[in-house]
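Left out: one protein chain. Kept in place: all the others.
And then chain A:
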């Protein structure tokens, strides 16, 4: 298990847990990121910029500061 900001780009993973406030959780959940959901980390912006994730056919960006609060594991 590792936090999403440390996840290797280009790999597929599964969300384990989200250590977020109620408000932040709703925002993240609206993009399909909830415990158990599968995602694909497509890219990371340089200079500590945001990550691009793919959940289902939805692609979105989120900041690293938020990603560090999301625990994930590599999908087998």
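Structure notes:
Just so it is clear, a contact is a pair of C-beta atoms (placed from the backbone, for glycine too) under 8 Å apart; a residue touches a chain by one contact, two chains touch by 3 or more; residues count from 1.
To be clear about the criterion, contacts and distances are computed from a predicted model.
The chain absent from the displayed complex carries the UniProt protein name "Ferrous iron transport protein B", chosen from "Protocatechuate 3,4-dioxygenase subunit beta", "Cytochrome-c oxidase", "Ferrous iron transport protein B" or "ABC transporter ATP-binding protein".
The chain not shown here touches chain A at positions 20, 22-32, 34, 43, 45-50, 52, 55-63, 65-66.
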